[in-house]
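The complex appears here without one of its protein chains, the remainder shown in place.
Which chain is which? They are A and B, in the order written, and residues in each are numbered from 1.
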């Protein structure tokens, strides 16, 4: 079973999609299997991170923004704005696809794990995420 | 087939789990398929690295420790210790899930590839790794 989700982000940052993915798994009625999440963009990515304390996600974002700066003199690809090339680099350093086992009909996430779509562009976008359950 | 492994790490570093994963594949008696390894934590991650010379793994760790420093003034998430926020960042930069094809009943790893659980916390932990074979 494959389902496409449209996720509207509100700007740069981690946007939780655990519930949306879990819903696809529930609908598939798969007791035991594998759920694969795939983002169809190169300026947004996927990440599994701590879902408890939001300060961990904020620090992660600050740290990555400092590592992958806007306006770096090394960039030649600039036509789509100062946040475009950093977005591609951040995507390269994180994940385009995630695979999560399904056990007893549920995503086998750890207690503190959430699935996030990471918007790397400054502005919000409509992002396409494809979920495969097999 | 899904099986949960409990891996006891002895502190920060790469802990090889190739044999444990291969054993699940062997038990499943799958001739051709896909093995997915998933770690249920956000302060440990998975990586496929050179299994020959341990100096490559040590250098990798030293390099990442220098990139993702403890005590960075950017961190606000500090209650769980100085090694907690770096652990989340290191996890974000490496993998939470790995997928390895199975060919002729065996993991299709390259000659020099081993599967490692990367403990990012200073102290050893009991880590849950879920292995799916399909």
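Convention: a contact is a pair of C-beta atoms (placed from the backbone, for glycine too) under 8 Å apart; a residue touches a chain by one contact, two chains touch by 3 or more.
No experiment lies behind these values; they were computed from the predicted model shown.
Where chain A meets the missing chain, the touching residues are 1-2, 4, 34, 36, 38-42, 67-68, 72, 74-77, 85, 88-89, 91-93, 95-97, 99, 128, 130-132, 134.
Within the complete assembly, residues 32-34, 47-50, 53, 55-56, 58-60, 62-64, 66-67, 93-95, 98-103, 108-113, 134 of chain B touch the chain that is not shown.
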